[in-house]
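This structure is in structure tokens; I'll ask about it shortly.
What you see is the complex with one protein chain gone and the rest in place.
Coming up: subunit A.
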Amino acid sequence: MSLWVDRYRPKSLGVLDYHKEQASQLKNLVKQGDFPHLLVYGPSGAGKKTRVTCLLRELYGPSVEKLRMESVSITTPSGKKLDVKTISSNYHIEVNPSDAGIYDRCVVMELVKNAAQTHQLDPSGQRDFKVVVLTEVDSLSVDAQHALRRTMEKYVATCRLILISNSTSRVIPAIRSRCLGVRVAAPTSDQIVSILQMVCKKEGLTLPLELAKKIVDKSERNLRLALLMCESCKVQETPLQDKQEPILPQWQVFLRETARTIMHEQSPKQLMEVRGRLYELLCHNIPIQMIFKGLLKELVSNCDMRLKAAVVEEAAFFEHRVHQGNKGIFHLEAFVAKFMCIYKKFMEDSVIDMF
């Protein structure tokens, strides 16, 4: 068995459900034979990866789907040995450079070089280049991006890069200008509703419109999340009901409770408890940016209008620091302390105003 997300993932450019015009443009791109480096960007759950897989299939045919996992060992200049997990077929190799942490620069260079140096044995009917897919380019260090810039030009004859990122803001301009940008926007609510209904139909279920709307609302136009929620609704209760509440992931519920703890009392002791909860979240590999975002959203929604600007400013300040420093908990805790401070002052002032 597999999840609906995986089972109903479109496999070729022709059957994509939305942004059809873009799909046909990509198809044309492949037809013309030559192919630039691509930078695919868009929010999480918009279908970037699906689109790239379809593109690869269009390029190389169905054999590109025969994947294998390999662990490539790379020696850094300082002599440290690294094992990096890659997923590859005969025609492409995919790697998440953020796995290598601070050594992403060597990993990227080494992999591109390896892929570029092996020529295609049988050029008849096949492309004369391989594709290197780099995911999560936003977390690629600036160092690595600069290294990539040079490598991209040098091996352009035998190797094309497809970079996948959530936003272009963290990609340096030099890379941006070397790639064809492909923006995959999140599907609209109506598109998600129709996809959900189509999937449910194939599963032999009927999805009430009310529930579908609720799911779209909660998933924030993240198609992956919407499908997962829909499936969990099915597990919860079949046939699907109008009144059903789609469930949120456990960690989001936990984060919401954490926000409530912060609002409840503002003292060093309470901060200690909040710290414990933050550690708990971090232990489950929830990225710190998502914690910041979720926490801020919850806190701001309970704040007075006058406080919102100040709180958001603090959050932005400390979130930036997370990227500069390397121990996220320091900054997360500083933000919570700052918020508690602001909030407490506001509450005290408003109590005074009452009299």
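Quick note on the criterion: a contact is a pair of C-beta atoms (placed from the backbone, for glycine too) under 8 Å apart; a residue touches a chain by one contact, two chains touch by 3 or more; residues count from 1.
We take it that contacts and distances are computed from a predicted model.
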{"item": "Undisplayed chain, where the name is taken from the UniProt record, one of \"Vacuolar fusion protein MON1\", \"Cytochrome c oxidase subunit 4, mitochondrial\", \"Cell cycle checkpoint protein RAD17\" or \"RNI-like protein\"", "value": "\"Cell cycle checkpoint protein RAD17\""}
{"item": "Contact residue for the chain not shown (choose from A:Asp6, A:Glu21, A:Asp34 or A:Asp353)", "value": "A:Asp6"}
{"item": "Sole contact to the chain not displayed, among A:Val15, A:Leu67 or A:Leu209", "value": "A:Leu67"}
{"item": "Positions on subunit A contacted by the hidden chain, ascending", "value": "1-3, 5-6, 44-45, 49, 53, 67-69, 85, 87, 96, 98-99, 135-136, 222, 224-225, 228-229, 231-232, 234-236, 247, 249-251, 266-268, 271-272, 275, 279, 282-287, 290, 318, 321, 324-327, 329-331, 333-334, 337-338, 340-341, 344"}
